[in-house]
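Excluded from the complex is one protein chain; the other protein chains are retained at their positions.
Note that the chains take the letters A and B in the order they are written out, and that residue 1 is the start of every chain.
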Amino acid sequence: MTAPRPVQETAAMIRAGEESAVEVLEHHLAVIDAGEESIHAFNLVMGDSARDRARAIDAQVAAGEDPGPLAGIPVALKDNLCTRGVPTTCSSRILEGWRPPYDATVVTRLADAGAVIIGKTNMDEFAMGSSTETSAFGTTCNPHDLTRVPGGSSGGSAAAVAAGFAPLALGSDTGGSIRQPAALCGVVGMKPTYGTVSRYGLVAFASSLDQIGPFATSVADAALLFDVIGGHDPLDSTSLNRPTPRVLSVLDEGVDGMTVGVLTEFLDGADPDVVARVNQAAEALAAAGARIEEISVPEVALGLSAYYLIAPGEASSNLARYDGVRYGVRVDAEDTVAMNTATRTAGFGAEVKRRIMLGTYVLSAGYMDAYYNQALRVRTKIIEGFATAYARCDVLLGPTAPTTAFAIGAKVDDPLTMYLSDVCTIPTNLAGHPAISIPFGPGDDGLPIGVQLLGPALSEGTLFQVAAVVEAAAPALRVPRITTGAPS
Amino acid sequence: MTEPARLTREDVAHVAALARLHLSDEELDLYTGQLAQVLDHAADVASLDLAGVVPTAHAMAVTNVMRLDEPRPCLDRDEVLGQAPSVEDHRFRVPRILGEAP
Partner (left out) sequence: MTTEWQMVIGLEVHCELKTATKLFCGCPNVFGDEPNTNVCPNCLGLPGSLPVLNQQAVELAMAIGTALHCEIRPSTFHRKNYFYPDQAKDYQISQYDEPINVNGHLDLPDGFRVGIERAHMEEDTGKTSHAGASGRIHGADYSLVDYNRSGVPLVEIVSDPDMRTADQARAYVTELRAILVASGASDGKMEEGSMRVDANVSVRRTVDDPFGTRCEIKNLNSVRSLGRAIEYEAGRQIALIESGERVIQQTRHWDEGAGRTEALRSKEDAYDYRYFLEPDLVPLVPDAEWIRAVGDTLGMMPAARRSRLAALLDDAGGMTDAQRDQVTTVVDLGLDDLVVVAVAAGVGSGLALARTANEAATDADAARVLDPKSYVELLTLEAQGSLSATQAKSVLADLLAAGGGDPAAIARDKGFEAMSEDSLADTVAQAVADNPDEWSRFCEGDDKLAGFFTGLVMKATKGQANGKAVAAELRRLRG
């Protein structure tokens, strides 16, 4: 496959007036036109506003101004990022028609960097899912095989980038919702350290775990996007008020002298072809000068259980506001309790209801300590376990997901099995750490496999540095048949 | 830590009411089974002896985040009310409220 042109190059050409933002946009809109019907990556393609925006970027360039590092670059947004005046649904009926009166901080930062928002991507309803099948607006298909899921919950963003609909996209990652679909769709996806990217304007799923991060076709493109969206935001109290690592500038620094730990717990339940790819990536890192070690962090085995107590607990509270009073859909009834109930019963899908009830249960009187508080103690143990590992290793290596993309419908009626597909991504969220998924060749079925690099808090620089070396050694993937290639 | 009792159909009906969700009889059965399965899986966590371990609610230890007491622009009222399912007299209209606020 011919690699898409680096975003930095495209932006440089647009800034130099050698290519117009309108041309770049029209190319992507044409690709969407050709492929969206079969993939359904978007809840909304913003053709008109994107064209206005691209023309404005070109006008800025013509006037001698610099629109910024993402000048004229189309970016797709997960549909849980608030966009002023533009429907933001979280792929839920309950928010159908809602137009936020404000922009998320990341949306403002993209605008300030010259990006062109091309559309809002499909997702699991309120980001609850691992396959994008819980969307109220239909599932998204994996561009590599339309009978397979794209992963989730940011499946629309992953599929959009994989299909060439947009060179960049944003997703949110609460338990793997960027990295797992990135792996399944064969693109790069990264979950930043908790607090490095503002959550202001990200519709909350589980507030202590949610982070926004980039999707791209290359490590360098992801780095560029991360540098644009990261940094302190006074509108988010959990935003870290300290220098955010800049990653683009350190990409070429190599791995010589680094120690990479292969995380044995993550290999345990993974398919053999996935394990083989992880080992191949480890060999490539060794060849580039890293020391490879097998390392065990037994506590991560508890991550899945802890996550499915903590995340639903927070979600049950975060989703209480969808009550039919102030915005969104209402189903009318005699009294307010009945109206709330009718609205929520009609407005939420099965997975959301499942998690709301699970979360309500674990927070309720009598169960709080046995479940929710206990899960928070496990969280402490997981952080301690990682700390022991990072005392010896710079980064950890493992698979992103235990399998390649599974068939649409295969797990949708079996929540626990579905939850297990997040087993390798969840511990990072519980610890608040960064991690990145890099495509690393096809599996036995020809579908993409992702390898994951994990690091301690604020180690984004190191992660991207190692990721660049992994990427350079990655076996080629089959071109998704929908993709028609980048403009040349 | 002793494991809590197994989730019952009544528990699910109770949390559904707390969460303002209505479940049909079939749904009650379905969700009771599914949620019990997830909680059974969580038994590995619930049964651990973690006495003395401090719970982590925030992964990053940050304290004292505040803003100055300075007004910021409010939203345009028409824009706000324009999103509401029902409005009267510049207020959000809701059906009868049966009980006082707790």
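We adopt the following convention: a contact is a pair of C-beta atoms (placed from the backbone, for glycine too) under 8 Å apart; a residue touches a chain by one contact, two chains touch by 3 or more.
Everything quoted here is computed from the prediction, not taken from an experiment.
Checked against the full complex, the one of A:Ser305, A:Thr336, A:Ser421 or A:Ser437 touching the unshown chain is A:Thr336.
The chain not shown here touches chain B at positions 18, 20, 57-58, 62-75, 77, 80-81, 88-102.
Where chain A meets the missing chain, the touching residues are 80-82, 88, 90, 95, 98, 100-102, 104, 199-204, 206-208, 234-238, 313-314, 316-317, 320-321, 323, 325-327, 336-337, 340, 360, 363-365, 368, 372.
Heads up, the rule we're going with is that only the chains that are shown with their structure count from here on.
For the pair chain A and chain B, the distance between mean C-alpha positions equals 24 Å.
Interface residues of chain A facing chain B in the complex, by the touch rule stated above, are 98-99, 101-102, 193-195, 208, 234, 237-238, 240-241, 301-302, 304-306, 308-309, 316, 320, 323-330, 332-342, 344-345, 348, 353-354, 356-358, 360-361, 364, 366-367, 370-371, 373-381, 383, 415-416, 419, 430-433, 457. Residue ranges on chain B touching chain A, taken from their complex, read 1-4, 7, 11-12, 14-16, 18-22, 31, 34-35, 37-39, 41-46, 48, 50, 53-60, 62, 65, 67, 75-76, 79-80, 83-86, 92, 94-98.
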